[in-house]
Structure formats: C-alpha cells, structure tokens
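First the structure, which I've put down as structure tokens, then a few questions once you've had a look.
What you see is the complex with one protein chain gone and the rest in place.
Note that the chains are named A, B and C in the order they appear, and that numbering of residues resets to 1 at the start of each chain.
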Amino acid sequence: MNKVRIGSTGLGRLGLRHAENVVSRINGAELTALCDVDKPMLEQTADRLGVKYRFTAFRDMISRKDVDAVILASPSALHTGQIKAALDAGKHVFSEKPLGVNVAECKDAEKAVESHPRLVFMLGFMRRFDESYRYAHDKVIAGEIGKPILFRAYSQDPEKFIAGSIAFGPHSGGEFLDMAVHDIDLARWFAGGEPETVYAIGGCYAHPEFAGWKDGDNVSCLMKFKNETMVFLFAGRTAPHGYNVETEIIGTKGILRIASVPQKNLVEVLDEHGVRKECSENFLERFDAAYVNEIQEFVDCIREGRKPEVTVYDGTRVSEIAYTCKAAFEQGILIKF
Amino acid sequence: MNKVRIGSTGLGRLGLRHAENVVSRINGAELTALCDVDKPMLEQTADRLGVKYRFTAFRDMISRKDVDAVILASPSALHTGQIKAALDAGKHVFSEKPLGVNVAECKDAEKAVESHPRLVFMLGFMRRFDESYRYAHDKVIAGEIGKPILFRAYSQDPEKFIAGSIAFGPHSGGEFLDMAVHDIDLARWFAGGEPETVYAIGGCYAHPEFAGWKDGDNVSCLMKFKNETMVFLFAGRTAPHGYNVETEIIGTKGILRIASVPQKNLVEVLDEHGVRKECSENFLERFDAAYVNEIQEFVDCIREGRKPEVTVYDGTRVSEIAYTCKAAFEQGILIKF
Amino acid sequence: MNKVRIGSTGLGRLGLRHAENVVSRINGAELTALCDVDKPMLEQTADRLGVKYRFTAFRDMISRKDVDAVILASPSALHTGQIKAALDAGKHVFSEKPLGVNVAECKDAEKAVESHPRLVFMLGFMRRFDESYRYAHDKVIAGEIGKPILFRAYSQDPEKFIAGSIAFGPHSGGEFLDMAVHDIDLARWFAGGEPETVYAIGGCYAHPEFAGWKDGDNVSCLMKFKNETMVFLFAGRTAPHGYNVETEIIGTKGILRIASVPQKNLVEVLDEHGVRKECSENFLERFDAAYVNEIQEFVDCIREGRKPEVTVYDGTRVSEIAYTCKAAFEQGILIKF
Partner (left out) sequence: MNKVRIGSTGLGRLGLRHAENVVSRINGAELTALCDVDKPMLEQTADRLGVKYRFTAFRDMISRKDVDAVILASPSALHTGQIKAALDAGKHVFSEKPLGVNVAECKDAEKAVESHPRLVFMLGFMRRFDESYRYAHDKVIAGEIGKPILFRAYSQDPEKFIAGSIAFGPHSGGEFLDMAVHDIDLARWFAGGEPETVYAIGGCYAHPEFAGWKDGDNVSCLMKFKNETMVFLFAGRTAPHGYNVETEIIGTKGILRIASVPQKNLVEVLDEHGVRKECSENFLERFDAAYVNEIQEFVDCIREGRKPEVTVYDGTRVSEIAYTCKAAFEQGILIKF
C-alpha cells in the first residue's frame, strides 16, 4: 500500500515531536503538510523537515486531496471542530486529548466518528503504548496479579516548569482534565470497569495562582469502581525531582509498580548526595517511544483497515469522569456517577 | 536510680516480645512479674526468662509494691480497665493501642491519666521509634521537604497469615482500628494537623469472611486535613510479598519515602525470578528495634521524671479518627469531623 | 542527498536485526541487497523485508554499482576478507566485531582502510551508542567523577542459553574475544588509556565442555592501565537472572554504575518472591536502541562525509588486548603489554 500522507496541525512541543516522528521514525507514512498560526515557526519547521505544504488555516489543509490523515496537536478548544471537519473531509484523524472541552463537545465528536465508519479515529492516550505499561497490562490480563484491589496513579510535573504551568493554567481545564485524564484512562484499562463514586480534594500548597481558576497546584481523588476496585489518583505541578508518572496496581495475588522511580536512564550516580538515579525531565523524554508507537499504530490501522483499541467512547467516558472529579473537587463533595 | 521493676501482662506474640526485650535488651529495668490467663504458658515463659512473680489475675500483679510499672499487651477490650486500675495502684503504664474499644473508654483513660500526673503513661505507637521514621520526621520538622502536600501510608499484612487475620477479625475492630491507627498517628505526626473530612471505601477482594463483621480485606480512605494536607491511607490483609508498611510524604520541596521496599535485610538476590529483595515477614521483624526503643523510652521517662512525646490525648484522637473512618466506610459516606 | 543503498550480509540474529532496522528504523538509507549462504532463509527474509537483490556470494553483492555500503554480520573468520573486498569495491563498510581472528588480520584490515580514505569504515561497538553509556561517558568527560580509579565491567550471558554457548564455543575465540571485547573497548573509552599489565583467571564452574577449547564458562582479568586506572573485567556464560551487562567507573569524586540491575523495563513486581525487577533476556533486547543508533551514525557519516569516532586502530587495539588477556588466562601468568 502507498504511504499514508499526513498533515499535522499545531507546532507546540508535542505537535513538533509528532511532526518529527512522522518524518524520521514512522514507517508507512510521510509528512505532507503542516499547519500552524505562527507562520515563521511553520515555515522554519517545514523547511527543516522537508514538508511540501504549509497552511495557517486548518480548513485549507484538509481540503487537499493528497492528505490522507491528520494529526491534531492544536489547542484543546479547537479539537472537536477539527475532528468533525477533518472526518467530513474524509481524513483519518489522530487527536491529542481531550475530545472536547465539555461533555457535549465529546458527544458531537462521537457522532462525527459514527458518521464515518470507514475512517480511523484515534485519541492520544500514549501511555498505553509505553512498553512498561503494556507489559504490566499483559500481566494483569493474564491474571498474574489476581483481582485488582487498588489502582494508584501519580502524574506530576516538575516544579521547575511551574512558570509554564501557571501561564497555561487558566486554559488547562484544571489538573483533573489536564493531567489526570491519562490516569483515568489507565484506571479503566487496568481495572476494567467504571467509577461509581468519587471524592476529590487538593489545594494551592506552593502557588496561590491556581486558586484563581478554581484549580489547585496539587489535587487528588478517591474513586470506588463498580467492580469494587479502589482508585486513588494524585496530580501535581510541583514535583521536586522531575517528571513523575507512576502507577501501582495492587492485586489479590501480586502487585505491579510502573516507574516508581522516574529514572532518566540506567545510570546510577554515587556521590555526596548518596546513591541516586537522575529523573526524567518531561513527558517527551519519558514517553519518547510511546509517542512513536501510538502514531505507528494509527498509521498501521489506516493501512491495514483496522480500528484502534481505544474508541471515541473511551474518550468521552474519560472526559466525563474527569469533569466529575473536577466538580467533586470544586464543590468539596462526594459524587455518585 | 534503681532499676524499674516491670510487670507485663499478655503473652501473645507482642507481649512475649516485650517481656523478652525487658529481660535482655532494656537498660535500667527488670522484669519482675508476668501475668497471663494461660497458666502453662505463663509458667513456662516465666521460668525461661527467670521472672519471679507470676499472676493469672492482673489485679494481683498490680497489688505488689515491688512492681513499679506495667506493660499492657492484653486483649484490646481490657485496656481501659487495666490502665485505670494500674494507675490507681500507683504504677506507670505502657499500653499497647488502643486506649479503649470506643471513644468513651478513651475519655475514661484520659481522666485516669489526668488524675495521676506524677505517673508516666505511654501508648505503643512504636513506629515513631523506628530509626527510619524518626530520620524522616527530623527532615520534615527541619523543613527539608517544605510544606506537606500528600501523606500516603500503606499497612499490609501478608496473605500467608490470612487464616489468623480471619480468626481474629471479628475482635479486631476492623482494619481502620486494627491497622490504620498507626498510620493515623503518623499522619498527625508528620502533617502536624487534624482531619477535616474523610471518605472511605473498600471491600472483600479475596476473602468474603470479612464482610461478616462489616469489614473488608482491603480498605482505604482519603482525608483532607484542616491544614490542607491530603492524607491517603490503605490497609490490607492480602499482601502477596510480605509485611508491608510504607509511607510517603510529598512536600513542596522534597519527597520522602519510608520503606517503599519492605526489605528483610541488605541482601539482594539475582536468580531466575530477576533481581529481588526478600521481604519482612511480620511486624516483629520489621519493627524489632522500634519495640526495644519505645520500652527504653518508657523506662527512661520513669527514671528521668519525664513524660513521653505522645500523650493520652493523642491516643483518644487517633481512636476518634479511626472510628470516623470506620463509620465512613460502613455507611459509604463522606464525613466531616 | 540520496538514500544510502545498503547490502547486508549474514542473517544470524544480529544480522537479521540490522536488516530489519535498516528497513524500518534508519533514516536516509534503504536495504537494497541481502546476502547469506542459507538460500531459503535469504529468500524468505528478502521477501518479507521487500529487498530487491539477493546473493549467496558476498563478492556478487559488492560487484553491484547500486550498493553504496555494506553491513557485515557474517562469521568472524570472514570479516577481514570481506572488509578488504568491500572497500576495494568502493563500498562503505560497517563490520561487526572482530576486525579479524588474529592480530595479523586486524593489521590487514587497517591497511585496507588506510588505502581508501574516502570510505567510511565503522566497527560495531554498539555499547557506545546506548543512551546510558553515552550519558555516563559525558559525565566522565565533563570531569564529574574526577580521575578514574577503577573500571569494572561484567558481561554475562544467561545460563538458559548455555546450549547455544557450548555449540558456538569452539568458534567463539573464547570469552575474552567473544564477550570481553566490548568491555575492553569501554575500558579504553572511559579510562582514556592503554593497559600495561594483565592477569587473567577463570574456569569451568558448571560446564566442563569449555575446557575442551581452553576456555572457561566464567573468566576474569585484572589490568593496570598506564594511566594507573585499575580495570577488572568479568565474563560469564551462566548468569542465573538474564543477560547482564553492567559497568562501574569509580572516580575520585564520584562513581557511576550503568545497568547494575539489568531491568527489562520499568515494571517492578511484588509477589511471593519479594520485590523484584525482571531482567533483559539477551543483547537484542538490552541494546535494541543502540543497534539502531550505531547504524544511523554509520549512514549519517556516509551522507555527511564524516568519519566515526571509533577507528580501525581501536578495533586492532581491542583485539590485541583481548588476545593478551586470553594468553594470560591460558598460561596462568601475568603479562606486561
């Protein structure tokens, strides 16, 4: 089959990485078009990566016949509209989370996907494509840890990037939507069920700015799933040691921990600070391979006529749960789903 | 000063350990008397340890003038009564937790302690005497981790002792009272505050028996403290790997983890199972030194006319919180303190 | 620039991996030709990978004008001859170690490389392309650990592959040549010097077969480098836990350990065996990325007109040292270089 011709929109850090990956690390695809409102950035990147078509308007990009698929790494508020437009234009769509900035938007996205059953739609839950998460999930499915009792997940951004977190904060949707969504996806994936109740708390422990948009710099929630699994999520912006994404699944027969030390690599340093592992700086470093794997899967699905494991409904469900966590946090109440 | 003459009651596993420790590992004390309803066990132990006086009735033991202090390692239901009787008989008292089997009993114990201001009363929160917990606490107090954001604690008994857990279950008070109390004490000690709300969940994931007395084999709770610290506690009876007591304090400037691997010792084994650390079997192994340190502190307090750091009010407070967790769990509700 | 057209010879495990990598993970190159004496294997692989030209004779492959470069993953005894023939045919050459099966052959290879100064020649010391080794090396060069005192390296194959090790044993050249060469390369790279003396020992601890060709199933050597660095190397065929390649550099100001736990991934398992990390199975798993990185560097050198960091002289030097270790081991003596 011919190579999948991809047009990618959004040249923030992650969009840029996706573009670079398509050019140099993805098989069966080529980067045909780039789109961004920042024209100099667009031209410079397109030149560097050898991309033919450049657009400042998404609508123009999807009107091209020689673009088969799009990658959406644009601001969250644009996602639903771009998903619909691209599908309607006959393009396969890979979208970064979230599906939409509220549940109604997610439902719109669902309808668009349903209207185009031949097109591949995939949401960027990249952690499922990390080899360690995959390995752990295989063990859970194989029954090696028995029945899941507690699913615990931390998602922490480093304190040293706090200025960026604060600047982006008002547009982030809050920590449950911005950060915990990945953990909510993992919770459903590992525990195989849906939440029944949630209680959420948190606050501004170091940076009062977050209170301005009803968020905290660190938050957590405890959910009970219908299948009895307990789920504890913690999301924070002030990790002192680096980018920390760790997950634990306690089962009746075994326990799995993924990345409880967010080690940068296999080097251990012994010096005046003790015996230590240096840590991952950010999501691009930690999930470097996962970002490749997910786009490869998107391309393979297109070429092989398959559909991805994660559906648009998963995207909606994760958003619904995140919004419920956010509501529980903002109102300080226990919510039953 | 003369040696403190100790009478110890209760010859279960922990009571036996206390008795042995007084005989061979505590300075400034001697084991003068032992008390237990199991006469053969009593005689055999007293013979082995060279203890002069043996009693099957607690009241007889505390009537002796040559007993200065008592250690209570008796069934929980006897604690309050024995505390009062011993104090009234002029004895210093070291009691295993809990103070009483309900808050009213705890209040009675408080009054008894208040009535005897010259006597030393101490409750067995041995974790505070573990060198690792102590070391971590010193760092927190010194401000090395900044403001505490999240306090997370696990207390897990090994699955291989589940038969004992089930047999003892109906009398245990449930996991919050039986296991999580130590974590509640640590939470207050590390976070320096009091809970404002609690939500608790759990279930019987492997052993339906626990439902018979409204308990779970694994439970958890999420509390918000008045000082904003988030507190997540998990207690379980089915740990596959050993006796697991781990604690994490996430602060704004640093994070501390205590015993996140419950290693038996410093030996690492590399074999067909990978690279591994074998785990502690039980509380006596994990807290071996802490059990010595706490009794030594009790004896030193008596000899030096000091009072222990933990007061009877801490005992009551911990019980109140544990009962509230239990209520939240049993009713499936969010409770405000 | 046009893509580098690569012909690869040898379809053993590593040769196969190189071929697959060129097809799907290397930028700026294409796999134009494959060569192997096993015709069915050759055809099947070429079909699967979509390779146009297939050869059973290396000479035929290098006679094609539309092959720019070759990868040699053939039996060691063929290396020198193929290096010379390929260079004489005007092809860039990437060769797996060793340069030759004795020092005279290495010198022949040197001459061939010297005769073709415009061609890129590169030897497969892949560990230098592993991100952890690279990271550690950067620290050493930056002076972060001060002056190197001791360089310690282990290379261990898993016991579970012992049948293969024994079958291949008589042709392996012995453990110093077959396994320790990578560590010898690393020792020179990290310590920045040359050996002055070597003492080597070892034996057949589990498998007497190795004695048949004057080898051991586990061997070690202690070298003093001219710059004073101590170098301890250990190579074994009987690792109980997996494929173990670990390295330690003790310096006057810091110590670095690379992969002292040969963890398969970031998953930690807690079960009846304790708290454990599962281990890498083999070199293809451990050095997966390094095998890509080194071929990418080879291709980039060709396209950018650069020469690789490792020279043919390094290849000779490593072989000389390995042969000296082997002699010290076989004769049970201390050898001065």
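Here, a contact is a pair of C-beta atoms (placed from the backbone, for glycine too) under 8 Å apart; a residue touches a chain by one contact, two chains touch by 3 or more.
On a predicted model such as this, the values are computed, not experimentally measured, just so you know.
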Chain not shown: contacting residue from C:111, C:147 or C:214: C:147
Full-complex contact with the absent chain, from C:45, C:95 or C:220: C:220
Residue of A:148, A:262 or A:308 touching the missing chain in the full complex: A:262
For chain B, residues in touch with the removed chain: 24-25, 27, 131-132, 135-136, 139, 145, 253-260, 263-271
Absent-chain interface as seen on chain C, which is shown: 145-147, 149-150, 159, 197, 199, 201-203, 205-206, 218, 220-222, 224, 228, 230, 232, 234, 236, 238-241, 250-255, 260, 332-334
For chain A, the residues touching the chain missing from this view: 240-242, 244, 261-263, 269-279
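Assume only the chains that are shown with their structure count from here on.
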Per Cα centroids, the chain farthest from chain A: B
Separation of chain A from chain C, taking each centre as the mean of its C-alpha atoms, in whole Å: 38
Chain C, residues touching no fewer than two other chains: 263, 269-271
